[in-house]
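Reading through the structure tokens given below for one structure.
In this view, the complex is presented without one of its protein chains, the others remaining in place.
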Amino acid sequence: MGRYMLSRSLRALLTIFLVVGFAFTILRLSGDPAMMILSADAPPEAIEAFRESWGLDAPLWQQFWGYLLNIIHGNFGVSMRDGSPAMRLVLESIPATLALALPAFALNLLIGIPAGIFAALHRNSWVDRLVMSFSVAGHTLPSFVLGLLLVLIFAVSLGWLPSGGYSGVEHAILPVLTLTVGGAAVLARYTRSSMLEVLGQPYIRAASAKGLRWSQVVTRHALPNAALPIVTIAGLMFGGLIAGAVVVESVFSWPGVGRLTVSAVGNRDLAVVQAALLLITVSMVATNLVVDSIYCLFDPRLRASSGAHH
Amino acid sequence: MTSTVVDSSPLLNISDLRITFDQRGHTSEVLHGVDLDIIRGESIGLVGESGCGKSVTWLGVLGLLGKHTRVTGSAKFQGRELLGLSDTELSQIRGRKIAMIFQDPSSSLNPAQRVGAQIAESLALHRDLRGAQATAEVLALLDHVEIPDAKRRMNAYPHELSGGMNQRVMIAMALAGQPDLLIADEPTTALDATVQAQILLLLDTVRRDTGMALVTISHDLGVISEICDRVLVMYAGAIVESAPSQTLFTDAQHPYSLGLLAAMPALNAEVHRLTTIRGSIPQAGQLIQGCRFEARCDFAQDNCRLSSPTLKTIAVGHSLACTRKLAA
Partner (left out) sequence: MTALLSVNNLQRHFSVEGNKEWLSGKKILRAVDGVTLSVQRGKTLGIVGESGCGKSTMAKLVLGLIPATAGTVEFDGKPVTANRNQAWRAARRHMQMVYQDPLSALDRRLTALAQVTEPLNIHHKHGETHPTIAAQSMMRAVGLTDNLFQRYPHELSGGQRQRVVLARALVLKPSLLVCDEPISALDVSVQAQVINLLTDLRQQMNLTMLFISHDLRVVRHICDEVAVMYLGRIIEQGSAKNVLSHPAHPYTRALISAVSTPGAKHATLNSGRIILKGEPPNPVDVPTGCSFHPRCALATAHCKTNAPVTTRIGEAHTVSCHLHTMIHHGLGS
């Protein structure tokens, strides 16, 4: 098990490295920060000077190497706009993102999982079809469309809720709702298929034959076995919530990591983008690792390796 | 250990049992009126090929068939009608009065739970035994089914045990409720030959020790003849012949029974060309007017197509459903 975790951790580091490297390269190849920050009709000398001061005239690999060395020393660069440390800007925006992500995650679990279980237990009934229709709709509707729709209905037409901003609980309702719909839809679908697969197994019928009431069969034998894939999906979703808030935060002008990243990309504010990406990548990879180890811990078949026969 | 009073009232009495599956608008009747009686302590075998209904009969009686099925007729256990009972009422019967073990023991056990705990669940459910008492009884049951090193084995997960071991666990679990009737659905099909011999011996021993009735379902006539006193041959959803097992193997009457017997190669006989039954089994739910075996029968006559034969007694303990033979 230890060997397994070590190799997973190494692979995780490799992933982070690749993501950061990729972003680094793309950012520098796809537009000139100097032009973005200074404005297109700034004098060429000013642009040159800007480039030089930020080291943008050096070859790409040299820039990347320099960046890596800096990271090791804890220096993530500074924002090209106002000079403040990039990582600090990013870290400061995390609480706002979490303020959306955590409630949304909780609601995903509270709505999605029971819906999926219920749909599976009443397969092909009208309830099942209803849940699945909502699930498909929630899954396929892009979050910005949903977000704008909600704004249109609740903020513009009905005037019940504000359309954006960050100054009170009522500002969080629509963005959290937007995040929840997509997440709960996905979770309901996966929960349903995991439950259906377990319910089709021979040991479920055998459990009924033992004399357990159906409710006992479901809670004692079906749910524990269906739980593992659901835990995996939920864990991965949590990692994704941090990253996926990008769109929602932009729609609702919510000052979280997502919105920061988007505006930094638009401005080619390189250090900030890289710092944000690094953080998001690390959180996703870490979540994956945790989810993997939970899975390993709870499925007895994965725990022992293939030699454990007797 | 003899009983002074022989109780010959049927333990289970099934009458005109019909089972229909409702799949997306298609209804197909898979069991066409099965009648059978089981006496306390008896050992009967149900033999037949795919689609004959040998498993579906018991799943229907125990209410284990799921939502889109209709079970009509009557199934009385110790005088009490089972069909139409609610799930809660049936759960009092299952495991406690009538227990069932299944074909693939390794997948009939919860993979995420230790086997000892699964047996203990039955003990808590049916005999209200918990804690140290339950553990002691689990060990006693595991010993009874001849699992060596029971103390260690009870903490194993199903995937850590072999098929034979798991089948013993299932038998132990079934015995935990002290049932009056045990239904063994293809108990040895998924097991190796030498293990099969062990399990059959175990089933027979357990039956004699506890006095419970045993129903063995199999496609293998050899297995059936080992431990059953009486054999019922089923074909396409109905019983075609029922006889004491010695009689069936020496004096079978139904063309299908004869066909099955002839189709098996023997170990020590001279090698000869096997007699086969031409054609194939009808599709489940296929509507057939007369005898369901008629299309494959070498002796079919015209009136075999007119009406479906019913099971009639032709000798003591020997019944047959064959238009031609009964008319003769």
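General observations
All chains are identified by letter, namely A and B, in their written order; residue positions are counted from 1 within each chain.
Here is the rule we use: contacts are C-beta pairs under 8 Å (C-beta built on N, C-alpha and C of every residue); 3 or more make two chains touch, one makes a residue touch a chain.
Being a predicted model, the structure only gives us computed values, none of them experimental.
Of B:Ala140, B:Ala263 or B:Ala327, it is B:Ala263 that touches the chain left out of the display. For chain B, the list of residues touching the undisplayed chain reads 49-50, 148, 162, 164-165, 192-198, 200-201, 204, 219-227, 245-246, 249-250, 259-268, 271, 273-277, 280-281.
Note that in this section only the chains that are shown with their structure count from here on.
For this pair, chain A with chain B, the centres built from the Cα atoms lie 53 Å apart.
Taken in their complex, chain A has these residues touching chain B: 201-203, 205-214, 220-221, 224-225, 298-301, 304, 308-310.
Residues of chain B touching chain A in their complex: 59, 62, 64, 87-88, 91-96, 99-100, 102, 104, 107-113, 121-122, 125-126, 156-157, 159-162, 170, 173, 177.
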